[in-house]
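Complex shown without one protein chain; remaining protein chains in place.
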Amino acid sequence: MSRQSPTPKWRELAIGMAITEPGSSRYNRTGDWRSNRPVWKFEACVRCGMCSIFCPEGCIGMQKDGLPLANMEYCKGCGICEAECWTGCIAMEEEKE
Amino acid sequence: MVELRFHGRGGQGAVTSAELLALTAIDQGKYAQAFPSFGPERRGAPVVAFARIDDKPIRMRVAVREPNYVIVLDPSILKIVNTSDGMPAQGSVQVLNTSRTAAELRKDFGLKGKLVTVNANRIAAEEIGRVITNTTMLGALVRATGLVDVDGMIVQLKERFGRIAEGNIKAFRRAYEECVIEG
Partner (left out) sequence: MAQRKGMEVSIAIAEAASACDVDCIAAYPITPQTHVVEHLAEIVAEGELDAEFIPVESEHAALSACIGCAAAGARTFTATSSQGLALMHEVLFIASALRMPMVMVVANRALSGPINIWNDHSDVMTERDVGWLQVFAENGQEAVDLVILAHKISEDHRVLLPIMVHFDGFIVSHMIEPLSLPDRDEVKKFLPNFVPAMRLDIDNPISMGPVGMPTVYTEAKMVAEAAVRGSYGPIVETFKGFGDMFGRHYRPVETYRSEDAEIMMVTMGSISETAMTWVDAQRERGEKVGLVRFRLWRPLPIEDFKNAVRGAKALTVIDRHFSPGGPGGPVSAEIKQVLYGTADAPQIVEFVAGLGGRDINMEDFDQMYGKTKAVLAGAPVPPFELIQVRGGHHGEI
């Protein structure tokens, strides 16, 4: 299914404006909003996965080696991962221009 | 079209009287309405209910103001309510639960027209075991007006009251026999 135009004509709207394509929120690259980014010091990481669980965006996945990886296209830079990381291996750094 | 008003006290079954009459009339192929005077109901307070019966569809969505027939379920109502209100000068009938005679009631309350008296309190106490006079008074009403068949009413009484129908039917039949029609 192709992505719906952001300015559809009224006849093009789905019944009740329902969104019929699962996962279509991925089209919204919300990482654009970010002013701070999380940076991991992996040498201190114990691979507990707390950052992944608490990320409200669900953009932190755990890799095969057990280390977390954030998808920066969706990370809004909220800092919750930094606050929840009990080993202190995540630091929020300002986005550069 | 005939219009009826039932006077009683909350809990005595004035509404049930009106309903049973209308249901019997409808079962016999007529058109009828029955409805309470709408509002908060308090046990013991004076209440009224209404009914209409006709051979053709009834198109009236207002309370009955000029009843041809008035049924008074409680003897004490006459002292506090003008039960004759709105009744036509000719052809009106009042069916009254009382231990007194029609002549006495005419003298004390200025009642006019045909009066039908029956001691429904006593009949209900003896046959039903409680002074609930709605079904008893229907006996006098049916006798005095012939609005519906006796058998049709008994069918309704059986349906409504189930295992306690027998006493109500006896009370209904006794009032039918014992009521005094005057005027």
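Note that the chains are named A and B in the order they appear, and that numbering of residues resets to 1 at the start of each chain.
As a working rule, a contact is a pair of C-beta atoms (placed from the backbone, for glycine too) under 8 Å apart; a residue touches a chain by one contact, two chains touch by 3 or more.
Predicted model, so just to flag it, every value in this text is computed and none were measured.
For the options B:Ala32, B:Val48, B:Ile71 or B:Leu96, the residue in contact with the chain missing from this view is B:Ala32. Screening B:Ala63, B:Ile80, B:Ala103 or B:Val155 against the full complex identifies B:Ala63 as the residue touching the chain left out.
Where subunit A meets the omitted chain, the residues involved are 6-10, 13, 15-20, 22. Counting over the whole complex, subunit B has residues 18-19, 22-23, 25-27, 31-36, 38-40, 58-63, 65 touching the chain that is not drawn.
Basically, only the chains that are shown with their structure count from here on.
In this assembly, the C-alpha centroid of subunit A lies 77 Å from the C-alpha centroid of subunit B.
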